[in-house]
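A single protein chain has been removed from this complex, and every other one stays in its place.
We just call them A and B in the order they show up, numbering each chain from 1.
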């Protein structure tokens, strides 16, 4: 399976500036409440947790439930403090993770 | 995430022929609505989030479209009034619903490095209902805002079973 995450992080920012971050990953967010074509239950399979680290420190996270749409999208803000890497981790019910990262230059 | 197979809605009435089916299939049919009915109410879910603390109206804005074309992806934005400093910031924002099979939608963890207390996401609404956002401030107080959405259903859906 190819990696499928779309993230939006500004390439550059002024120190102290508030920047908007958007993150979306491909995932069915299967609720566990649906039935398949033969009437059997489709087992739950969702992203449970999303976390964002900036320069090694966790700066934002989210606990997600089945009411989050498929291909979960989350937008939030951060203060641009220093040039470095912003990393994203999505963790599913089985503990499997999907990651993505982007560099930001702060002047 | 194959696009072709599972086609049922998020929370839908059971097909009649399943209701008629006996045995294990019947048990599954019976257990599903019960599971859904046994969810905590909106107020109970909020109480679990706050640990029973008082929830005040205000300081939070929940944006939700009043009329929704498809309940599978409803854009929501929650904004809380806060200076977002080390001593005065929003710690958590919880989003809860009234009528989905589970009351929780998401809990966002923020801090002084967030700069602004604002998050957006897309949520599922099984039917027309109320959604509540609750913000926990660093002083331990809770503030909330609620909004309702009417969810319309498409006439031509793929799955008719």
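Note that in this section contacts are C-beta pairs under 8 Å (C-beta built on N, C-alpha and C of every residue); 3 or more make two chains touch, one makes a residue touch a chain.
The rule is simple: contacts and distances are computed from a predicted model.
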Would you mind picking the UniProt name of the chain not drawn here, from "SoxAX cytochrome complex subunit A", "Serine/threonine-protein kinase RsbT", "ABC-type polysaccharide/polyol phosphate export permease" or "Multiple sugar transport system substrate-binding protein"?
-> "SoxAX cytochrome complex subunit A"
Option touching the unshown chain, where A:52, A:70 or A:106 are the choices = A:70
Extract the touching residues of chain A with respect to the undisplayed chain.
-> 2-6, 8, 22, 24-26, 28-29, 69-71, 73
Residue positions on chain B contacting the omitted chain are 1-4, 7, 65, 67-70, 72-73, 75, 152-158, 160
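Operating definition for what follows: only the chains that are shown with their structure count from here on.
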The distance between the C-alpha centres of chain A and chain B, rounded to whole Å, is 18
Residues of chain A touching chain B in their complex?
-> 18-19, 26-28, 30-31, 33-37, 39, 41-42, 54, 57, 59-79, 81
Residue ranges of chain B touching chain A (in the complex, touch as defined) | 1, 5-11, 15, 18, 21, 25, 28, 32, 36, 72-74, 97, 100-102, 104-111, 113-116, 118-125, 161
